[in-house]
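The structure is given below, and queries will be raised subsequently.
Only a single protein chain was left out; the remaining protein chains are all shown in position.
For reference, chains read A and B in written order, and residue numbers begin at 1 within each chain.
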Amino acid sequence: MTVVADNTATNANALIRQRRREEWSVLSLAIPAALIIAFVVLLPVGWLFYLSFIGDDGQGTLEHYRKMIEYKSYYRVFITTFKVSILTTLICLALGYPLAYFLAQLPPRWAGFFMLAVLLPFWTSLLVRTYAWLVLLQRKGLLNEFAIDIGLWETPVKLVHNLTGTLIGMAHIMLPFLVLPLYNAMKKIDRDLMHAAANLGARPINAFWQIYFPLTMPGLVAGSLIVFVLCLGFYVTPAVLGGGRVVMVSTQITSILENQFNWGAASSLGVVLLVATIAVLFIAGRVFKLESALFGKG
Amino acid sequence: MQNDTALPIQISGLTKQYGDLYALNRVDLTVKSGEFLTLLGPSGSGKTTLLMAIAGFNRPDCGSIRFGDTEMILTPPHRRDVGMVFQSYALFPHMTVAENIGFPLKLRKVPPAVRTKKIEDALETVQLSGLGHRNIDQLSGGQRQRVALARAFVFAPRILLMDEPLSALDKKLRERMQIELKQLHRKLGVTTVYVTHDQREALTMSDRIAVINHGELIQVDNPEGIYNAPANEFVADFIGESTILPLQQSNGSLYYESQVVCPTPETNSSTYSLVIRPERLSLQKPDNADLLVFNGTVKESVYQGETVFVLITLDDSNEISVRYGTNAVSSTSQLEPDTRVDTFLRLSDVIVIPGTGQ
Partner (left out) sequence: MKRVSFTLTAAATVASLLIASAASAEPITVISWGGSYGAAQDNALFNDASKNSGIEIVRESGASVSKACLQVQSNAVTWDLFVTGSGGGAAAAADGCLEEIDFDVVDVSDFYPNTYTKHCIGSDVFATVMAWNTEKYGAPGSDGAPKNWADFWDVEKFPGTRAYRANNVDGALEPALMADGVPAEQVYEVLSTREGMERAINKIRELKPHIAVFWDSGAMQAQLMKDNEVDMSTGWNGRFDNAAKDGAMVGYTFDQALLDYDCFAIPKGAPNKDTAMKFLAEVSKAEYQANLPFHITYGPTNKKAYEITTAPKELIEALPSHPKNVPMMLPVSLDWYAENRKEALELYMEMLSE
């Protein structure tokens, strides 16, 4: 031991230098990414913060934030945004959990095929998918015409240009973001665990709730958070399928920019949405031990 | 903790087919009440399939599984009330040690106070007292094994199943656990079916061993019976080390190189082979015994601590393996390659099986 500690020992200094060099070369690999993040993320966000405190006259002001409290529309827009995001997440959960379970039970070859079907929408343009829903769901759309033809209902049901249509479209687009991490978590569950639960006397329903479900929690939380956060800032689908009745923060920001040219007001909405999103992630992180959900347990 | 309600298991005509392949082929087996029975066979032999059928995890094509007098073939696994230790341990990673062990008790609506006591007792039995609050990922492999064991017997099942429970442990720990499992079995008195592919483990632990291959039961006997009187070449070869030599048949007796081995056995076979356990051969000619003598040349010898393993080419060009105690070898030069050597086998150690050896 004393030999190693002694820097005059054979090659000790050279070896230390080499180790430092290697550490630096690994660190330097991260520099481009750090620079990109600084320029593409931090700078614009900083600019956004700055703008949100600048009034029409170019002076610093809290006017934009005050207006957010003064006018109920801002408050409602945030409520709508969170409501739509939560509902979309819940619908995705209700549809995605059984779907992921089904995929996880399939032999790998079939699972691959069905997974492709789930992922296929990823490769079509968002706008195309959204307008496809419009064609399907509108008053004289395929679904209504078909349902009336077979006598399911008599007058067209309002399926789009409202919350219903928005939720249908968003759930469709968000579903893969939930199914993928969930499927991953389910695939990792050892089949023996379910055997063990049954063997120890658990009825299938008990085995599911007490063993299977808790073990899918990391995937469930990760997937739900991804969906929820993506929903918070989603623009195209609520704008097209909401028919102007579902005003989310993103739609409001666009409208303010398009019609009031008010960068300060738009920025302040962006800032509040960003802060709200970070708060949600922070709370979720506290409640669900997010690191382990996102990165898995060693 | 003595279990008075240990149940016998009666399996008859159990068959499970995967395509053309028989995983189980009309298996008849009785496990006596309180017995430690080992299912021994190579991988793919059907031993795990049989165990899973007993636990209820796979559905046989036909046959009967009875616990005591009750037919279980249609009973779902969660109502069979058998404890099981899985090869992977199958501990629930989101529960602590105590929660894992308490799981079957909770399902049986054991009151919390009683539950706590039972968990503590079980932990003590597997020598893990005080580790109840630990998470599973904080345990070593041996500790996990013990938790799995405690969880399997804590609810006092009438039958305990173990699927290669020790295969993930290192050699030393495995040997210690074998003895502990044996002691635990004696203490609990529960009918136990144990699956392994390790013949040494089977010999060490079992009351009886059922050797299984290609979905068929080959031989069921106690360890001595299996070792000393293998039913056929597969058993002889699979259990223990052995050299198998063909025997000649003449005038109602069996010969090896003109030495009489024994009278022809009663079994109905046209050919017979001689099974030689390497440790039964000796370098010194024993006194007062009927012997078989093998003359040959040392091909290779390996020093292995307590024994020396020697490969001898016989004069008739057959090869036999021999294991001598190191104290029986006077000098290492005696076993140098190309040295001539005579070895002796008592006729009382002779094992004869039907069929021809290679």
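Here is the rule we go by: a residue touches a chain if its C-beta (ideal position, glycine included) is under 8 Å from a C-beta of that chain, and two chains touch if they have at least 3 such contacts.
In this text the structure is predicted, and so the values were computed from the model without any measurement.
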Displayed partners of the chain not shown (whole complex): A
Absent-chain contact - pick from A:Q138, A:T237 or A:S268: A:Q138
Sole contact to the chain not displayed, among A:T164, A:S255 or A:T277: A:S255
Positions on subunit A contacted by the hidden chain, ascending: 71-73, 76-77, 80, 138-141, 158, 161, 239, 243-245, 247, 251-252, 254-255, 257-261, 263
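Just so it is clear, only the chains that are shown with their structure count from here on.
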Distance between the centres, which are taken as Cα means, of subunit B and subunit A, whole angstrom: 54
Residues of subunit A defined as touching subunit B within the complex: 190, 192-193, 195-204, 206-207, 210-211, 214-215, 217, 297-298
Interface residues, subunit B side, partner subunit A - complex: 55-57, 76-84, 86-88, 90-94, 103-104, 107-108, 137, 151, 155
